[in-house]
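Apart from one protein chain that is not included, each protein chain of the complex appears where it belongs.
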Amino acid sequence: MENLLEYSSLFLQQLVNGITLGGVYALIAVGYTMVYGVIQLINFAHGEIYMLGAFLAYTLVAILGLPFFAAFVLTILICACFGIILDFVAYRPLRKAPRLAALITAIGMSIFLQNLALMIWGSQIKSYPREALPDIFFKTAWSAGDVTLSWLQVFILSITVLCMAILHLTIRRTRIGTAMRAVSQDKATAALMGIGVNRVISFTFAIGSAMGGMAGILVGLYYNAIFPTMGYIAGIKAFAAAVLGGIGSVPGAMLGGGVLGIAEVIGAGYISSEYRDGISYAVMIAVILFKPSGLIGRQVREKV
Amino acid sequence: MGFRLSGQNHRRLFLGLVLLAILLPWLPLGASTNYILRILTTAVLYMILALGLNIVPGFTGLLDLGYVGFYGIGAYTSGLLAIHFDLSLWLILPLAALNGALWGILLGAPTLRLTGDYFAIVTFGFSELVVLVIRNELWLTRGPMGLPGISPPSIFGHLLTRDWEFFYLILLLLLVVLVVVTRLQDSRIGRAWFAIRENEIAAQCCGVNLIRYKVTAFAISASIGAMGGAFYAKWFKFIHPDMFKFWESILILCLIVFGGMGSIAGTMLGALILIPLSEVLRAVLPQGLFSARYLIYGLVLVLMMRWRPEGLIPFERAQARKARVAKERLKI
Partner (left out) sequence: MNPVLRVTRLSKSFGGLSALREISLEARPGQIVGIIGPNGAGKTTLFNCLAGLYHPTRGEIQFQGRAILPQVSEAKAEHIQQCARIFMVLGLIWLPLFWSFFLPDAPFKLELMLLGLFILAIRFLLVQGLMRFQIWAWSLMFVFLLSDLCFSIRWLTPPFSPVHLVGTHVPLGYFSWPWGLVAGPFSIYLMIQLWVRQGRQLYGFRLSPDAICRLGMARTFQNIRLFFNLSVLDNVKIGHHIQMRAGVPGALLKTRAQREEETLTEKEALEWLRFVGLEERAFDPAGALAYGEQRRLEIARALASRPKLLLLDEPAAGMNARESSRLIQLVLKIREKGIAVLIIEHDMRVMMNLADHIYVLDYGRLIAEGTPDDIRSNSKVIEAYLGGGAAHAEA
């Protein structure tokens, strides 16, 4: 048994790290997939909300001195509001416009927000000062041989699982969840059935952005590096995860996130760490080329 | 923009601009002549790039987010050929264009059957991969150390060193690209492209092979981008992976969205307005803010889509003008 552990400790540690990262990607991916489900738009600016979450939490904790968990909750709320505002300002006026126009708007918003953050916070990488964070994060929760699991990782994993569970229950069991599913299948009919489509869409953005912002805080904490362009890289990876799982499917985004996180960490460990980001791009391109409906997703047919 | 130009006045305006462009280096602008020439050279370079990109979303209606990848491929092709083989510019330009077309075909063939959103993302992924490869394959590109010491171009043995010489060179390139794009637009191929843009399914049923025409458009667009990159390497004499970030693709997209996607005149106008504008910003803003100038480009994209998605000179306007000209010709 010890032999096996010795052989596999690198692999198991990679697995642990990969699952943690995967959880974060899943959080972001879920935001993409939900928005795509209801308005068939890839919200490029979603990565920026993630980045905003990281920066806000940092500002609240390191500059304004708030206790960490208070900042955590506050940031999530602000991100949710921000998502609603984003939809209202940028996407709602273009509901009836051709796809290309909405796509370009999304990209424009993404670039705008990245540079806004650049202007406000500067391009230097920010880190949390050690004293501002709860001590427990830096202690090890469990270890076996060379494999360690820190409390921070436990925190990330448990929050992720909790959120996924709540989201799943919301979509399956509550009224608003059913409304979301209805709108994603057929907007016009849902409206005729008395569902306030715009409200449902705002709600979707709120939830997606809250989770995205949460992911931002967690990543900022985990890697202790916060910079304005972190959003767009993570955004693309999360989008890759969403596509891998099947765009429009929430369980798919969760699965895709997990798979991509593990694939990225293992790839970076065994193949090459410079092409770390490239692995996500490659996975995404491969999935789009070979199986665009992803692992779980459904095909959409155009009426001729 | 509500004024209409008849065929006659159009020609006069065009000739006037051409004359102005040719005489520019000799105008009495004093010490700032070189500065203005450099800005205009940049503007014309971006005009060429925008004309190249215009083919894909403007003519065929697909969003290409990875244009900077071809720009980078062209620049590095040109730089490496110049440094290792010391080839002349007149050989480098076509070779870079060919390389660009090759990559356009390689990328386009499997991906152009995807829907618009996915295609956009895949092109983006491609350009990111290109930058990653450039940055990491030190044996080929020297990665983050950049590629310095690219020799300037020479014509019949005379080395091009002065700003006005490069200005004329880029004007020549612009002329070539304009001829190519205009002739393609007014031909059977151009019509097929517009058909694809307007209604893919109807185009198919009229006998237009979607993949073939989309790949052709993509390859031509890529080769123009590569050619622009090749010129840039020889002009700037130093290239570095950071010059080919994703934001450049957005900038070029912004030019054509602002000017009018699909209309050649609009694209050129967009470049002519926005590129010198960024120079104005450089002069006016403090250093820190200037690197955030892409904020304005992002904002331009959002605002244009909201309030004037057809751009300054809409595609429909160009079509209507063409129709009027044809009508005059046939006297119907």
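Think of it as A and B in the order they're written, each chain with its own count starting at 1.
Quick note on the criterion: a residue touches a chain if its C-beta (ideal position, glycine included) is under 8 Å from a C-beta of that chain, and two chains touch if they have at least 3 such contacts.
Keep in mind the model is a prediction, meaning the values are calculated, not measured.
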item	value
Residue of B:L132, B:V180 or B:A265 touching the missing chain in the full complex	B:V180
Contact partner of the left-out chain, one of B:R11, B:R162, B:R282 or B:R324	B:R324
Residue touching the undisplayed chain, where the options are B:L62, B:A195 or B:L253	B:A195
Chain B, residues in touch with the chain not shown (by the definition above)	180, 183-184, 187-192, 194-195, 198-199, 201-210, 216, 220, 315-316, 319-320, 322-324, 326-327, 332
Residue numbers in chain A that touch the chain omitted from display	4, 7-8, 10-11, 270, 289-291, 301, 304
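Note that only the chains that are shown with their structure count from here on.
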item	value
Rounded Å distance between chain A and chain B, as computed from the means of their C-alpha atoms	34
List of chain A residues in touch with chain B within their complex	42, 90, 93-94, 97, 99-105, 107-116, 118-119, 122-123, 232, 236, 239, 243, 274-275, 277-278, 281-282, 284-285, 288-289, 292, 302, 304
For the chain B and chain A complex, residues of the former touching the latter	57, 61, 63, 65, 110-111, 114, 116-118, 120-122, 124-126, 128-129, 132, 135-136, 201, 246-247, 250, 253-254, 257, 288-289, 291-295, 297-302, 305-306, 309
